[in-house]
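For this view, one protein chain was removed and the others were kept in their places.
All chains are identified by letter, namely A, B and C, in their written order; residue positions are counted from 1 within each chain.
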Amino acid sequence: MIHFDVSPQLLALYIPLLGALLISLAGRWPNLRELVTLLTAGVLLYVVAGMAPAVLADGFWASFAKAPGLKLAEVLPGVWLELKVEPLGMLFALIASSLWILNSIYSIGYMRGNHEKNQTRFYVCFALAIASVMGLAFAGNLFTLFVFYEALTLTTYPLVAHKGSAEAIRSARTYLGILVVTSVCFLLAGIIGTYVFTGGDMTFRPGGVFRRALADGSLTAPTLGILFVLYMYGIGKAALMPVHRWLPAAMVAPTPVSALLHAVAVVKAGVFTVLKVIVYVFGPAVLVRYGVGDWLIYVAGATILIASCIALFQDNLKRRLAYSTVSQLSYVIIAAALLSPLSITAAALHIAAHAFGKITLFFAAGSIYTAAHKTEISQLDGIGRRMPITMAAFTIGSLSMIGLPPTAGFVSKWYLLQATWETDAPFVLVVVILSTLLNAAYFLPIVYRAFFVAEAKPHHEPHQSSADGNFGDHGDHHGHDAHDHGEAPWPVVVALSCTALATIVFFFYSDLAIGLANQLRSGLP
Amino acid sequence: MLDAFEIVPNLPVLVVTTPLIGGILTIAMGRGKGPWAWATLITGVVFYFTVLLMQQVLAAKTGFISYELGNWPRQWGIEYRVDALNAFILLTVAGVGFVTTLYAQKSVEKEIPQDRHNFFYAVWVLAICGLLGITVTGDAFNVYVLLEISSLTVYALIAMGKDMNRQALTASLRYLILGSVGASFILLGIGYLMMVTGTLNMEDMHDRLAALPDIVHHRTVLVAFAFLLCGLGLKMALFPLHMWLPKAYTYAPSAVSALLSATATKVGIYMAFRFLFTIFGVGFSFVAMPANLVLSVAACAGILVTGVTAVRQTNLKRMLAYSSVGQLGYIVAGFSLANVHGVAGSVVHIFNHAVMKGGMFMAAGAIMYRLGRCDLRSIRGLGKRMPLTMAAFVAGGLGLVGFPLTAGFISKWYLVQGALEAPHMWPVAAVVLVGSLLAVAYTWRVVEAAYFQEPEGESALVTEAPLSMVAPMWILIGASVYFGVSATFTGEISMRAAKSLLGGAP
Amino acid sequence: MTDAVGLPPPGIILVLGGLLLPLLRGLGPAVALLLPLLTLGFIWGIPDDLTVTMPFMGQYDLTVLAFNPPTKVFATIFAVMAFAGALFAHPITGLDSERGRRWRVELPAAFVYAGSAICVTFAGDILSLFIFWELMAIGSTTVIWSAGTKAAGRAGYRYALVHFVGGVLLMAGILAKVFALQGAGVADPLALHHFFFGAAGFEGLSFGAGDAAAWLILLGILVNAAAPPLGSWLADAYPEASESGTVFLSAFTTKTAVYVLMLLFAGTQLLIYVGLLMAVYGIVYAILENDMRRILAYSIVNQVGFMVCGIGIGTAMALNGAAAHAFAHIVYKALLLMSAGSVLYMTGKRKCTDLGGLYHSMPITMTCGIIGALAISSFPLTSGFVTKSMINQAAADEHIALAWFTLTAASAGVFLHAGIKFPWFVFFQKDSGLRPPDPPWNMRAAMIFFAAVCILLGVPGLYGPLYAILPFPAAAGETLYAPYTVPHVINQLQLLLFSGLAFFALLPVLKRTLTITLDADWFYRRLFPGVWQHLLRPVVLAFREFFDYLFGNIPQMVKDTVYSPPQEARMFKEWGLGGAMVVITGFLFVYLVLGYIAA
Partner (left out) sequence: MTGALGIYNYWIYVVLMMIGLYGVIAKPNLIKQAIALGLFQTGIFLYYISMAVIDGGTAPVWTTILDGAQKYEGPYDNPLPHVLILTAIVVSVSVLAVALALIINIKRTYGTIEYDEIEAMDQADKRADYQRGQVTDAADDVEHKLEGHHHA
């Protein structure tokens, strides 16, 4: 049933699985357990990075279209669990595997600093989630993609519900509910529909799988349109409005998990899937010709703006970040929906750029929580003086979200704006301009507060968190003097410094990401 | 050795006679572990026979094996006829029967007084005998007889739960009355068919019905069809004729619930296949008669209503019982599509649901074994105390949801594919998908309670169920995962069965 | 052309050095004074034909260091300004004082700001230009915020929003052009010369869609140049910065915009009118204003108007004038703001009506302020005289009568508000009773330094080095421009005299007690917040309500109906046996009927 092979993509799948096993065995000895996590992450990055040169090589694309995938198991007659390396997946896998290391370092600091329970389960599920991401990244066909997509939902569920509090369970239920409802009702229907209409062809290939069916008339434009809608709303992880609510709900999770959700795995998996579906299942040319994807531009544009506006209201830091993510994800979607070579590049790049920026922001939020037990923006007065590194990193992350140089966000925005001219899309241009305004509008006050507003008097009562505030039950449990703190534990600081640095470094050395994205573009017809 | 006893040529009859004789002999096996050991032996042997039979069928050039009892020609005597479909069902029934027998030992020890063990296992083996008999026979009246054998034994098995909860008695009586009415309807239907065709052999019936000049307007055939459909609906617990089921499954001894959920209703569905497809034929059942309409509406309503009902339950066994009705709805919805993928989905789901739900009932039984009850409150925090059991339950639950790489996904895939292929039947696809969401809802209540809440009372002290319960449970759950990852075997068999049912190549 | 890889552009010294300053602890203030000088030395030390490129985004070669014609003059004055500003901002009382704490944020930010501005002048391609352009916005916002007041917080916020939007407009324009160039197969689509929109025969822009790129770029730059109505951020934000912050702010943003306009839009007629509008607008608002630093802020708009107008005229003379005027303007405007800043620092008061009579106790501040005021009014023997007159001259040479008249009138107006009004109200007029001493040594030193520069540049014969680094230097043996001609000097003195008379004649009218004058910043101070508060916010709230309903209430309702425990006894009642039988019979009946109908 299963072919054992030393193909790197298979290794990438097995390493985190093996890691999960070892972590669970090492559960009794926290230091060993964390060591295993870090080692696994390191080995994974080594393996994944080792695959990149081949993908970047000339002529990769030509061979990609022809080369057979690595078949793991025949699930149904003719339906294989299949892995195949392509540039987009490569990019995604690189992001996830490199950020996993940093996230693990961060987790160590965070989980210990906050005395979280069930840490072994946490690390195991984390490793499993990364395994799902690897499977997703290297999925060779729609079916495999779906399998790992669902696996990711399941493996991240325990992470979201980690605290086990009423709030956590309810939020986790929302998380699971929306993701499962969309994926089962729409995505699966779309995939089976694809299977039916293409006569069993679900392999990712440049140009899409529908051409023959469209040519011989067995698939009509309206049906194609319905399928497209099913896909776009089926991929709930991409948080296209109105199925974005799981993201703010999932904020209840410990911060490393939020970072995982927002930067490394889950939402990235969503937009990655969107992009993959557009590029490899429908094919931009087909979508342009039949015009069934135009609505997506407007929906994504509306999502960008509305989510940003909602973010303005949020006093809870992580919620604000969550809505920011919703908005940023639609950047990827809107770029993908423009369906031009440049815009596809922009979409792929924004996946990477947003990952680094957003993980920094979440790390910073978690760092604040760990050190100061503060969750609301209104509590952050003057915190930049106590935690200069954290807040500096936060600032860098914010700049990246706004798309300013010298941060990663600029690179993808560069391509996106260029694509608006390529496709002559003034609407998108306006959206980007307004969104820049809004992003700045909700990030700058935080930075300002942190650095330029004097800290409240020591005898001030801790700010009562609002009704929807996360961690609301924690404020009084820790008899911690919130006014006597410095930076968070060193692993936390190290991790967030690294990601902040990466956000800047990405600006200067984006060659690898651009190379992969261009590979993708060169494969477009 | 096999050849010496001429086992292979006689396999079709051996799968019935072995448990029949063995079952009766069980009574004489004393009071210790004897009856259980004997029952295990018998079911094991039968399982082995069904595996051989499966090989025979797959190897047969015609695609089926015909066995005439006592060498009477089929016009006079009883013909046992095994093709891909019933070989597969036989395998399922015998396999699950064997595994549940393994499981039964501890469970029965706890739930049924020692002095009745020999009766219990005797009836148990006979029930399996009846179910296998229904599946193997090619004679309509023989179906009725064996149906009653299995039903009577099942009534008895359910009633054995009375020592745990007296409601087992009323549940059993309820099932008895409704089941007997259903069986009577079937008997009546067979009678009308016999009146028209003058034969009891299924193949012959089909040929003669097909030869009738104006079958569509033939009142007798119509009435026969209606009675049969109604009777079969009762036996396979088609919504809204499922009313006997929840109570029966809830209060039966745990092992019995596992066995019944996996086999009894499945055999009912097998009968429906035989009557609707083999005897009446697709053209009559689904084109001339509105069977597809009635069945798919009933099935879809069942999926939704029982799904919601299942979510409301606090007792795991009752929840699983309602879930079973919903899952049977999938199967019925599948074959009511009357196309290859739909029917294949049904067939494969018979198997998949048997292993998943069997495993889950076993898990519920294991909790019963340790805690004496299995409700949401008592399972709090059990994820840590009984990790294997709860993991099995959750894995099974994911199967019911139809998560990929579980067996349930395979069924769902076929069913949705079938629904999309059939003209104007896409709502069935929608219902199938929505139904799986309801499965998420009830599975997740268990997950939340078991993994994210702290245990209370005695739950905090329990340990994992004994190996003899956990191992069989995981055999079934493991099978459900294995056949979710690699469904080539089940998929191909069910496609073959579906094609032969629909009148294509066997 | 030499090509050195790895050499950073000079401004980087300031940027990185500035970022490192807070880490140097006690050494910081000293190093802060050295860094600008180092930068200046670097600017003058590198050969004029050097270019440095850097690979970027895997497909571009960014020219981060190249000398464009106006580079030297702008880079020089920016570096000088950074030095004087650093001197002025020096944390005299040590890093732990209030001022010292502010210094730790403000000066690094100011250095990032100044350094980026210098980098913009050295940018040899549009992308690196843009990158540093955006960095300036970040730096300047931080400078404003450093003031630490609530008003500064809000003003800085608005400032940042305006600039980021301006930035994205500029970026959109750049990309429109880049895309078009790539489509045309141009190998180096980022090269600056593709963006010389004004180069094509001094033509105005057409309004066609094809010029979208040019329009967007122009719009983006004009935001930074503070052209009304895009420029009200200036008067809104600058006065809210700290006394030293404003000094920095006055120098870089608008002048960088002038530099970029000079590069890209030289000769675009539209700019003449924009410039004139700015000149007049600045005067009008400055006269109406009461806050001393806001008066000076509006005066920046007015002065930049001169430069923009010069760029619009586009002749060598005009461009030289614009560049030279930018140079001089940075010096005297900084001087004026230092003077105002000193007053603010010593008194804590900012409104003209609260001040007066300070000449008693702040003689140095007063003197320097008056020198700055004279310079801005183009008084002969000051820097303003030798620079601004070039623009007027160019207007006259090109026979652009409207420009000439307006500029001349504006010159008078400048004297009115900045030359007389500011010193008069602050240092003379009625006695406010305040007797603060002159500010600390570093502030005095900075003022004296710039006052000296103002004078020196105005002394005949000493302005030569400035003229030598202008974009269009004189050919060998020729004079670039001779400001000190008799008619010119007399004209100017007449003009100033009459303006002065007018001021004192109108003094009762000019005694304003208005606290704030709203202009186009009304849009983002009142209108946008109003729109947000009364239109958008409700809509967004409604959306949130909708989502809450969709994902909160509906699932809750479903949950309530699905999960809720059956409370009533009857709900535990299953269908009785009889009921079940009835259902069965009914099913049979229905089926028979259906079958009958079907048959």
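Some notes on this structure:
One rule holds for everything that comes next: a contact is a pair of C-beta atoms (placed from the backbone, for glycine too) under 8 Å apart; a residue touches a chain by one contact, two chains touch by 3 or more.
What you see is a predicted model, and the numbers here were worked out from it, not measured in a lab.
The residue touching the chain not shown here, chosen from A:S24, A:S165 or A:T423, is A:S165. In the complete complex, the residue from B:M195, B:A210 or B:L293 that touches the missing chain is B:M195.
Considering the whole complex, the residue from B:D83, B:E111, B:D204 or B:E448 that touches the absent chain is B:E448. Between the chain not shown and the residues B:H206, B:R380, B:K412 or B:R496, the one that touches is B:R380.
Of the options C:A316, C:A474 or C:M581, the residue whose C-beta touches the omitted chain is C:M581.
Within the entire complex, the positions of chain B that touch the omitted partner chain are 141, 144-145, 148, 152, 155-156, 159, 162, 165-167, 169-170, 172-173, 176-177, 180-181, 184, 187-188, 191, 194-195, 200, 314-315, 373, 375-378, 380, 445, 448-449, 452-453.
Interface with the hidden chain, as seen from chain C, comprises residues 559, 563-566, 569, 572-573, 576-578, 581-582, 585.
Going forward, only the chains that are shown with their structure count from here on.
If you average the Cα atoms of chain B and of chain C, the two centres end up 78 Å apart. Here the CA centre of chain A is 43 Å from the CA centre of chain B. Within chain C, contacts with two or more other chains are made by no residue at all. Multi-chain contact residues of chain A, defined as those touching 2 or more other chains: 177. Within the complex formed with chain B, the chain C residues making contact are 562-566, 574-575, 577, 579-581, 583-584, 587-588, 590-592, 594-596, 598-599.
Those residues of chain B that touch chain C in the shared complex are 174, 177-178, 181-182, 185, 216-217, 222-223, 225-227, 229-230, 233-234, 240-241, 243-244, 246-247, 288-290, 293-294, 308, 311-312, 314, 441, 445. If you check the complex, the residues on chain A that touch chain C are 174, 177-178, 241-242, 244-245, 306, 309-310, 312-313, 342, 399, 402-406, 410-411, 413-414, 417-418, 420-422, 429, 432-433, 436-437, 440-441, 444-445, 448, 451-454, 508, 510-511, 514-515, 518.
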